[in-house]
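The complex appears here without one of its protein chains, the remainder shown in place.
Then we have chain A:
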């Protein structure tokens, strides 16, 4: 009886299923199939015929490979540097921008600061390679002005990670400040008026009104960032790396690209991917749990 009713409902709604069909087909073919395809990590890849199950073979090789630990180490170092040095910048930026009352100046600064977010990493890498050029790049012009010698940043192992940090900052600080600016705009103006009457300086207003109001947004975004910890910026490294510095900025994703796409070790590369994916999911679920606990809002 119940089943009959169910079938009747499904029949009545056939238009809905038809409308959903293209989307669902897409998600199955281009998401679910490649996700399930990651079982390849436990197989040997065969061009002809079925793949052969080999259990944890590739993971054992991975765990014994010093190259894997190198890229893991680079991933962790670069991600940590990015969180420490980039994360606070959009917050500071939003505080600065919200202090600006003049509409026009504010609008221009915002428009300019969002722009790099819309550039591709190929373009950004091109811009930075030119700006950091050892002979006549803008940054070395500044260094020379202060009597400092030119540095070839893009080929310097010492500096390249900082190039990653600052170019990512250049790209994302403006755009990422949007969420904080929106949060600041939601603060009731009457709070500031009351504080002014009580004689609070603008610094005190920021310290006791703006910052506390921002806290939950800050926590949410920090937690979200943690979820992407294992990424460390594939497109960035892919476009900024070269033979001189690859050993210090080769990360998990670029490693997967090299051994998989370039060298054709599909199964082994998938094992490395799967390792990264599992750590990533643990981080995302963990942060989802933390976020629910501390802010009452989940990641989704």
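By definition in this document, a contact is a pair of C-beta atoms (placed from the backbone, for glycine too) under 8 Å apart; a residue touches a chain by one contact, two chains touch by 3 or more; residues count from 1.
Here is the rule we use: contacts and distances are computed from a predicted model.
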The chain that is not shown, which UniProt protein name from "Carbohydrate ABC transporter permease", "YIEGIA protein", "Dihydroorotase" or "ATP-binding cassette domain-containing protein" does it carry?
"Carbohydrate ABC transporter permease"
Could you tell which one of A:71, A:91 or A:125 touches the chain left off the display?
A:125
Contacting the left-out chain: of A:74, A:210, A:239 or A:291, that is A:239
Residue-wise, where is chain A in contact with the chain that is not depicted?
6, 9-10, 13, 15-17, 19-20, 22-24, 26-27, 29-35, 37-38, 40, 93, 96-97, 99-100, 105, 108-109, 111-116, 118-123, 125-131, 133, 136-142, 170, 173-174, 176, 178-179, 182, 202-203, 224, 235, 238-239, 253, 256-257, 260-261, 266, 269-270, 273-274, 277, 280-281, 284-285, 300
